[in-house]
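A single protein chain has been removed from this complex, and every other one stays in its place.
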Amino acid sequence: MVAGYGPVDVLHDITLEVKDGAIAGLLGPNGAGKSTLIKSISGLTRVTGGQILFEGKPIQGMAPEDIVALGVIQVPQGRMLFPELSVEDNLELGSYRQAARKAYRATFELVEEYFPRLRERRQQRAGLLSGGEQQMLAIGRAMMAQPRLLILDEPSLGLAPLIIDSIFDVLKRINADGITILVAEQNAMKVLQTAENVYVLENGRIAHSGTSAQLAQDTTIQRSYLGI
Amino acid sequence: MSEQASWKFTPTHFALGVLLILAIAAPLAFGSYHHYLASLCLINIIIAIGLNLLTGNAGQISICHSSFMAIGAYGTTYLVSKVGLSFWVALPMGGIIAAMFGLALGFPALRLRGFYLAVVTLGFLEMSQLLITELPSITGGVRGMPASRPALFGYTLASDLSFYYVILAITLLAIWCAYSIINSPTGRAFDAIRNSESVAQTLAMPLSRVKLIAFMLAAFFAGIGGGLFASLVGFIDPLEFGLWTSVRYIIIIVVGGLGSIVGSVVGAVALTVLPELLRDFKEYNELVFGVLLLAFLILIPHGLVSVVPRIRQRLSGKTNSQPAISKHGAGV
Amino acid sequence: MGFSDFVQLVVAGLSSGSIYALVGLGLVLANKGTGILNFAQGELVALGAYIALFYSIVVGLPYWQVFILTLLTTAIIGGIMERALLRPLLGAPHFTVVVATLAIGLIIKNALRISWQEAVSTFSSPLDHLMLQIGGININPQYAWITGCSLAIMGMLALFFRKNLVGKAMQAVAQNTSAAQLMGIRVSRIFTLTLAVSTALAALAGILMTPVVGVSAEMSNVILKGFVAAILGGFNSLFGCLIGGLILGLLEIFGGVYFGGLFKDITAFVLLMFILLVRPHGIFGTAEARRV
Partner (left out) sequence: MRAIRKTLRSIVAVAAMLSSSTAIAAEVGVTDDTILIGSHGPITGGATFLGLGGKAGAELAYKEINEAGGIHGRKLKMIFEDDGFSPSRALAAVKKLVEQDKVFMINGISGSNPTVGTIEYLRQAKVPAYITIASAPAVTNPFNRYLFRGATTETVRFGELNAEFFNDFLQVKRVAILSGVEENLKTEGDETVKILNKWYGVKPLMRAEFKVGDKDFTPQLLQVKQSNPELLFAIGQVPEVSILIRQARELGLRQPIMVAPSSVDNTLITNLGPNAEGLLGLWGAGAFLDSGNPDMVKFREAWAKMNPNAPKGRPNLFDVWGYTEVYVIAEALKKAGRDLTREKFIDALEQVKDYRVSEIATPRTFTNWHHIGNLTQQIMIVVAGHWVPLKWSPLRESEVLANYKK
């Protein structure tokens, strides 16, 4: 797969696979092309070549809302909440896709169970939440869409370690409830602890890939990403 | 096109030379109606260049450009007819008076941007219109004011052809000035504040001074254009400098190309000539103009100057891909 | 100035103020929702009035039907305008879009002028030639109707934004277009809907104004006032725009009383400049309203 903005391609010859029901990790330094890759999957960036398959069907070139309709839901980098709307409204917009709207009540309760903090803040404007709460809301909002594949772009960005831990705990619970997850991160430690398969992206190419256990043993990975 | 140590004769220079010769020789084959139109073209070029410096280069919105033009027109005419100055002294003084007002208007611009600035400039336009109508002893009020043609070396430039050559010389001077400004540190500072004010803050020159300079320059060019306009037409009234006139200059620079001197020139020529070509449509001419303008913008959103590079790019086979969707007004 | 004069001035000021608020609101809505600064908004006001005139005089419908049909028709026109004329300009430079709306305005204005060449026309409303007398004060019920109706429609709009999923989706698109897409919101449809609503708002202003001022192509000048109202309110909220419009209406009319009719507009602009210098983002605005 090749993708990019303008005449310059950011990604080259990427092959990446997320197994049904698994958690896959995507590692890489700033500017490696993680966000571009994720935007390409969601249809926010036009793909100039190659194929993106979801459950065997090609989805590249589809409109973002059609990709959402298939159940591929993204939690974008920087949360991208609707800051002037309440927490509840943000969650409601999460279940905008037709398939999710019917089960709105039930999912809403589930999300509040995952993130009890959101229950307390239900009527508050999203823009007034703390960083951690905003990330919870962003994931909660994505969950409202009843994803089949949940993609997270840098969920730990700018958060305190304790909150990062709790967020990744929730991700494990979500995965345990049967949702496939792809998480792009700079925080290699968390990813290697959580994911089964991990890909390492460097300069728009897959530099390494394998199971977490394999990569955690790899000395180059240890040196560049774990600081060991 | 930065300055080069060794000067080479390129196709661009050739084209410019041909244009210049045409601008000098062609009018001889036509009558006073065409000389008058050609002179209006040149005046519009001068005024559009000023606006393009402010809007296209420095990124500041102004919808009171016609007011600066009015200040130049009334100032010059007043200095000639009531004070008795020579036109050649009065014209730059009219420009300087306009620049002073530009400076004054620049101060609110230091704090305001976008729509907020637009509305303040609109207020300035309303005020200048009111002043023109309410100060009949200086401006002739709503009845308007006659203006005379200047004399040069003892000759009165009564014929449109002779005045055309004078305006041509002034226009070339204006183009050269604008070119030098754009390629000076000030010009680069304009680009910097357009692209990002926070980046511009790191420049050597204070941000506020750059903005004030932009406003003064734009007003000066408009003032000079206004002074020439008054003398060319021979009669000015407040209706000539209303909101629609300002809008026309915005249209000129957008159609020509923002931030480009060539854009100002081709835009001014196109939008001065087009209404004359549409005369046969009679009462439908503005309607047809609107339709043509809209079609043009949809087909060539980046202005006439973007046409040549686009063709070149297409020939070399490169295509552009963009983010799939965004709001309007992206990529200024 | 006597008390009855004062009340009359307030009533007149509020009614023109609510018209300004409607026009300003249309501008804000279109700008926040789609990024378009619609300089054709004034012409859309005139278009609404002419369409109402058509339904009223040529078709011969009663006022209430004219009212509803005109809003529907203009909403459709607004949607078509977005799809056909503005959609192709997605991603074009900001100024190009602005000038395109100017061109659309020019087209509408000339089409109206050519098709209906009268100096001024009007259609009747049930309140024509009525006069309310409250304690010796003459009040034109038309003014009360303008203010009341504008407030009611703005209230309904506020409810729509607060309670309805589509209304919320429109806000979502305004606040973060990419995130809205990631929610599966069809942004292009929301764009169309936004322009439809903002065009209908313009038309509403036109319909309400007509029995008082008559129909003419020059009605479009009201866009300047709408612009000022929106800026005064901070250019980002429904409530701010409403208050901005009402303040402007009152300012103008009392400015006219104290400084003479001709200085009416200037009073408003001078005050606006003063407010902007003290609060560069309007009375209710926040820094995030800074776009362009």
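Going by the order they are written in, the chains are A, B and C; count residues from 1 in each one.
Going forward, contacts are C-beta pairs under 8 Å (C-beta built on N, C-alpha and C of every residue); 3 or more make two chains touch, one makes a residue touch a chain.
Computed from a prediction, not measured in an experiment: that's the story for all the values here.
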Query raised in the report: The complex has one chain that is not drawn here; which of the drawn chains does it touch?
Result: B, C
Query raised in the report: Pick from C:I36, C:A49, C:L232 or C:I253: which residue touches the chain that isn't shown?
Result: C:I253
Query raised in the report: Of B:L40, B:A99 or B:A222, which residue touches the hidden chain?
Result: B:L40
Requested in this report: Sort through C:Q8, C:S56 or C:S150 and give me the one touching the missing partner chain.
Outcome: C:Q8
Report summary line: Omitted-chain footprint on chain B covers residues 28, 31-33, 36-37, 40, 133, 141-144, 146, 158, 161, 229, 233-237, 239-240, 275-276, 279, 282-283, 285-286
**Report entry** Chain not shown, touching residues in chain C
**Finding:** 1, 5, 8-9, 12, 16, 110, 113, 116-122, 128-129, 131, 138, 140, 209, 212-214, 216, 218, 221-222, 252-257, 260-262, 264-265
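Simple rule for what comes next: only the chains that are shown with their structure count from here on.
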Query - Chain whose average C-alpha position is farthest from chain C's own - result: A
Query raised in the report: Of all the chains, which has the CA centre nearest the overall CA centre?
Result: C
Query raised in the report: Just how far, in Å, is the C-alpha centre of chain B from the one of chain A?
Result: 51
**Report entry** Where chain A touches two or more other chains at once, by residue number
**Finding:** 43-44, 63-64
Report summary line: Where chain C touches two or more other chains simultaneously, the residues are 181, 187
Report summary line: Touching chain C in the complex, chain A uses residues 42-44, 63-65, 68-69, 73-74, 76, 80-85, 89, 92-94, 96-97, 141, 145
Query raised in the report: Across the complex, what residues on chain C touch chain B?
Result: 34-37, 85-86, 88-100, 102-107, 109-111, 114, 177, 181, 187-188, 224, 227-228, 230-231, 235, 262-263, 265-266, 269-270, 272-273, 276-277, 280-282, 290-292
Query raised in the report: Mind pulling up the chain B residues that touch chain C in the complex?
Result: 55, 61, 108, 111-116, 118-120, 122-123, 126-127, 130, 134, 247, 250-251, 253-255, 258, 283-284, 286-287, 289-291, 293-294, 297-298, 301-303, 322, 325-332
